[in-house]
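Here the complex is missing one protein chain, while the rest keep their positions.
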Amino acid sequence: MKLKKNIAVSENGFLFDPHSGESYSLNKTAQLIVKLISEGKTEVEIMNSIMKKYDVESSALQRYLDDFIMMLHQMNLLEKEDN
Amino acid sequence: MKKLKFERPVINHINAGVPDKFGRGTTIQAISDIEDIAVEDFLSQYGSPLYVISEKIIRDTYREALSAFKTRYPKVQFAWSYKTNYLNAVCKIFHQEGSWAEVVSGFEYEKAIANGVPGSKIIFNGPDKSKEDLKRAIENGSLIHIDHFDELYDIMNIAPKTGKKAKVAIRVNMDAGIYPHWDRFGFNYENGEAWTAINKIMPNTDMELIGLHTHIGTYIMTPTAYAIAVSKLAALAVRIKIKYDYHLKYLDLGGGFASKNTLKGAYLPGSDTCPSFDDYAKAITDALNNSDIQYDHMPTLFLETGRALIDDAGYLLGTVLANKRLLDGRRSLIIDIGVNNLFTSFWYEHQIVPTKIKQRDTEDTTIYGPLCMNIDIIRAAVQFPLLEKGDQVVIKRIGAYNMTQWLQFITYRPKVVLIDLDGKTHVIRENETHESMNALDKIPDHLKEIQL
Partner (left out) sequence: MKKLKLTIAVTGLNNTDNPGPGIPVIRGIRDSKEIEARIIGLAYENLEPGIYMPQMLDKTYMIPYPSSGIEAYMERIEEIHKKDPINLIIPNLDAELYTFMKAEPRLKELGIRTFVPTLEQFEERHKANLETYGKKYGIKVPKSMILTGHHDIQKIQDEFEYPVLVKGKFYDAYIAYNPEQVVNHYNKITAKWGLPIIIQEFIKGTEVNVVALGDGKGNTVAAVPMRKLFITDKGKAWSGITLADEEMIRITNHLISKTKWRGGMELEMIKTNKNEYYMIEINPRIPAWVYLAVGAGQNIPEALVKLAMGEKVKPFETYKVGKMFIRYSWDLLGNIDEFEQLSIFGEIEK
């Protein structure tokens, strides 16, 4: 899982995609996940890192994370993965 | 170390034109309880979905409306519009408050009689009255509001056989300066049809013309339209006095007051634009007081307000069945309330809220009902907080028409619960069951056996 080039989230939770010219707003949790993705973390590492810090069960988090990553794909913010 | 409260990750596209949040989060206010009873408790005790009706709101609204009129005009009589909500308990509350009954079919007429309304306090409206209906209404001394000439002739024939004088009014339709102009009910004012009908009734010894009725439309936002209607009915009343030296006993202005629900396509929400009872009362009573009707013979003002008296008192409670992403990434929420239980969702943007808000983020959401039908949409697009399966929702202002126009489809209709003035709950209509649904079905002998 890799973010497209030149994509970064500001401290305010504002994400500008220079490829498409689109802008997005992210809440704190979403900002953290995007940061972890940009650091090259795997899904499992992201899950562990969030569960260490926040009060959330892994099954629920898995659901939210799947949904969120699907949205990142939908918004074309992630590199296409070769299966 | 204590862990931090978790919030679901949310990413929203920022539209170049329209800002949807700017850091403010949702303005939707959760409704966790209704008159101090938790929504959760309602649903666990009575099942989901569930209709809840507040007796207090009904009585308060009724009294507010009555006082808006009574303080301006002493002779006022409300008649409860059965078709708006004819659950017996609801009708009885209105009757306890002093409302007569306004019915539009033999079925509603039977309901009113069974609810203990004296025949002479039933107003019988509508284009569909059978000869049997008319005979019974004449015998009971009910007020028959004649819709068309065929009905007028029916009454001329039936009344002599009952040995009683039929008490009648005619329904008048007119140009009250609003659109659409309803010309399919009653006799037209402008083209003289109403006057012709009056001239057939007045000399007839088997009929007594007691009043005049009009119903100018539905969800009327301009009170002045009622003032125009009053002045036209009053003009007819004065003309009757001149020609027949006869005073009418009442003018019935029908219903049509708007509720605070927002019509689809309206720019401003209904809660901002809906006129108050005072606005309607002022327009109507000013027009009456300023009319040429003789001061000593001012008629009673009848009102058949339905929607505006009951809409606010009804709630529909339900449960989230699932979350789904649509093809374009939009969130969709499936709840157990379908359009069959919320018929009014075809013309209102109903206000739907969760029972609790866990985080302030919202997403553009489509809210679907549970029916296997594409038209089953409760809200097509609404900025909505993120809910999960099992979370509960409340839809406000559903008291009018939903419990009469509801459709039985693919599952049983739910219970209706009333909260009384002491905060006690009562089931006022049971949910359907396999037995009650099957009770009317009949199977011919040759279809009884099947073998698969």
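In order of appearance the chains are A and B, and numbering begins at 1 in each one.
Please note the rule applied: a residue touches a chain if its C-beta (ideal position, glycine included) is under 8 Å from a C-beta of that chain, and two chains touch if they have at least 3 such contacts.
These numbers come from a predicted model, not from an experiment.
S.K.: For the full complex, can you list every visible chain touched by the one that's not shown?
M.R.: In the entire complex, chains touched by the missing one are A, B.
S.K.: Looking beyond the chains shown, say which of B:S32, B:T162, B:S231 or B:T273 touches the absent one.
M.R.: B:T273
S.K.: Touching the absent chain in the whole complex: find that residue among B:T27, B:N374 or B:Q451.
M.R.: Residue touching the absent chain, from the options given: B:T27.
S.K.: Just name the one of B:I14, B:A30, B:I113 or B:M202 that touches the chain not displayed here.
M.R.: B:I14
S.K.: Under the stated touch rule, tell me which residues of chain A contact the chain that is not displayed.
M.R.: Per the touch rule, chain A residues meeting the hidden chain are 10, 12-14, 16, 23, 25.
S.K.: Tell me where the left-out chain touches chain B, residue by residue.
M.R.: Residues of chain B in touch with the missing chain: 14, 16-19, 22-24, 27, 179-181, 265, 267-269, 271-273.
Rule of thumb we're sticking to: only the chains that are shown with their structure count from here on.
S.K.: Could you put a whole-Å number on the gap between the CA centroids of chain A and chain B?
M.R.: Taking the mean C-alpha position of each chain, the two centres sit 49 Å apart.
S.K.: Would you mind writing out the residues of chain A in touch with chain B in their complex?
M.R.: Residues in contact with chain B: 15, 22-30, 32-33, 50, 53-56, 61, 64-65, 67-68, 70-72, 74-75.
S.K.: List the residues on chain B that touch chain A in their complex, please.
M.R.: Going by the criterion above, the answer is residues 3-14, 21, 323, 325, 328-329, 359, 361.
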